[in-house]
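Everything on this sheet refers to the single structure shown next.
Just one protein chain is left out here, and the rest sit where they should.
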Amino acid sequence: MPVFIKGVGCISPQPTYNGQFLNELTAYTGEYFTSAEPDYKAYLNPALIRRMGKILKMGVASASICLQDAKVENPDAIITGTGLGCIVDTDKFLTAIIENEEQFLTPTNFIQSTHNTISAQIALSLKCLNYNFTYVHRGFSLESALQDSIMMLKEGEAKDILVGGVDEITQTYYAITKRMGFWKKNVEGHLSLAKANTKGTIAGEGATYFVLSQEESSSNYAELKDLATIYRPKDIEEIESELHKFLEKNDLAVNDLDLVILGINGDQRGDQVYHDLANGLFKDQSLAYFKHLSGEYPTSVAFGVWMGAKIMKSQEIPSGVILENANKGEIKNILIYNHYRDINHSIYLLTHI
Amino acid sequence: MSKRVVVTGMGLVSGIGNNLEQTWDSLISSKSGIGDITWLNTRHKNNLPVSEVKLSSDELVGLAGLTSKNGYSRSSLLGTVAAREAVRNAGIKNINEYRTGIVSATSVGGMEKSEVFFADFLKDNTKGELRNIVTHDCGDTTEKIADSLGIKQYMTTISTACSSSANSIMFGARLIKHNILDRVIVGGTDSLTKFTLNGFNTLMILDKDHCRPFDDTRTGLNLGEGAGFLVLESEETAGSKEIFGEITGYANANEAFHQTASSPEGDGAYQAMKKALEVSGLSIEDIDYINVHGTGTLNNDLSEGRAMERLFNSKVPLFSSTKAFTGHTLGACGGIEAIFSFLSIKYNTIFPNLNFGTQMKELTVSPVDKLKRNVAIDHVLSNSFGFGGNNSSLILSRYRQR
Partner (left out) sequence: MDALITDLKGKIIHQLNLEDVKPEDIDDNAPLFGSGLGLDSIDALELIVLLEKNYGLKIENPEAGKEIFSSIKSMADFIKENKDK
């Protein structure tokens, strides 16, 4: 039985939380992207907001937006993927330990630093007593969460599953990874990030949730047809081989792909594989990208999947995400190919309902 | 989905032993691993007892089959040692002979090294050796173990506080049942860290003495470190290998009561145990022994005890907590205690709930407090209950051919 994307919710550096779909893009300056956040009081219990760090607020609000979109009150499972987890609170507690020499420490930051707090807080806000998991594995975090959801739907154990990818950025994290050469000097000109031919990418953050269900409905966004992961592929040949296998398994030829969304992030090192595919295997396909809007973070592919789902439903591709060969016809099959730091590669297939 | 999931290998390292054999010796001689802090550089040394693995990180390097510890946090080292033992124990010569993956778990990953980094970084953000921070995230721990074992096909990391590695076992079993993998190395690892030691201390749930699970005078838990991994295989893939047991039931439920406390009636615990039984198709009379979560905190033991009495209609099976042996190993405890459960099945033995003296006034039951041999054990219920109300229960059974 097919798996459908029934609802979506997205908080990202672009204003995406109130259903807008990248029609008016905001150009930023500064060192890295931070989320365009809603007024959280509309989504969260005010008595609890005081204790919640940013990732919790983003996660719970995005989940709330998604559930509303899907018209689901209480999901049968809540599964979150996060690559770094709750780093704001981890940072605060660790700093307090060191600066106060392990004295006068308070529990709130410690409690909020445990990575499953996002899923737990969502459950608490809904009084949801069902299955509750959190995957914390870099650029496979969302994929693991989705794999779990797909299996659960097939087991017949759940009707509606809330599943998402969330990560936050901190000045500390930025400063440390800057020393490792992860980033460009700043985000200037990010709207044409794909043209950048320099080292480093742009850091971002976000919280994107989906409701997955096997129920057919004309309001579904798309079918999540297939998902595959590749760990540290040796070379472009291995990646192409996996892509061919993936397409074959789904009875598709490359030309059946109406849109290919790539995880291009402007870092000339990691982008080489995308350019090779854009000039090779996918040279005749319509291409789009998203990290110039979401920024790079372990679960940023969730933004790409959100974008794919919205494109499938609206049958329109926002001009600001088009890379090559803007598709003018019907969109039936969307392939998403992404990697996180060349460690975790993933392939998604979304099909029209 | 009638594929049976069996256990063909186990490996662990904890405060009571650096491998299965040493662990067994400690368990049957009631030798606890809890003592003074030695390697962790903390002001709580001499104040808070913990269960340390009795090997330095340098010593773990050799056991892990590595030449240097560069790039390996202590959690990765512990995990690699345990996972390698499990794979050896399962007689696996070629890891990629079948579709094989790894599902690991950890609560704080490479934090032990991150703490060292931060001490320098906070004073001057151009300082701190980067190699100490690159191992911070949970996923790094698993990828290091995967790399050591040569696993590429599938990997992920679960982090749900104290239920983490029970959840790894559950997810791994399901991956096999869905025919996505033939074999999965499952379990978890956590090293001691100032972060968790101080974190639990702020919650005021650490015992300044050795913990007393399920005792009326208990005052808290002792932290521990370690790693426990099992090799799960489909029955077909296992072939004629020695089988330690079968994963017959599992469930995860969320309490949604409070961020750190369980409801006093133990609703989440009750739901998890009940659902695990349903998945197994067994009835309450079939459970011969419960390896309880039993941390020794006022809250856990009360809610878990109440939940057990409710579920088993006051005919609670024999039960014990093994945390007075190993301490609470956080992300590793589900894996370690599943291994203890399979040892119980294999050797028809119940390991004692150490330091027990007085029955809890709210309960009508007490744990087994002395080593018990020659007990018929076919089915064990193993509980792991974590922060955020994350409650998991596993049903682990003797393997019988049908």
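Order as written gives the chain letters A and B; numbering starts at 1 within each chain.
Quick note on the criterion: a residue touches a chain if its C-beta (ideal position, glycine included) is under 8 Å from a C-beta of that chain, and two chains touch if they have at least 3 such contacts.
From a predicted model like this one, the values you see are computed outputs, not experimental measurements.
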With the missing chain put back, one of B:I28, B:L203, B:I284 or B:V365 would touch it. Which one? B:L203
Residue, one of A:Q20, A:N74, A:T95 or A:T108, that touches the chain absent here: A:T108
Given the full complex, what residues of chain A touch the hidden partner chain? 46-47, 49-51, 104-108, 111
State which residues belonging to chain B touch the missing partner chain. 202-204, 258-261
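The rule is short, and it goes like this: only the chains that are shown with their structure count from here on.
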Counting only contacts in the complex, chain B reaches chain A at residues 1, 42-44, 107, 109, 114-115, 118-119, 121-122, 125-126, 128, 130, 133-134, 137-140, 142-143, 146, 152-161, 167, 171, 174-175, 178, 180, 194-195, 198-199, 201-203, 252-260, 267-268, 271, 386-390
Can you list the chain A residues touching chain B in their complex? 78, 83-85, 90, 93-95, 97-99, 101-103, 105-107, 110-111, 113-117, 119-121, 123-124, 126-138, 140-141, 144, 147-148, 151, 154-155, 175-176, 179-180, 229, 231-232, 298, 343
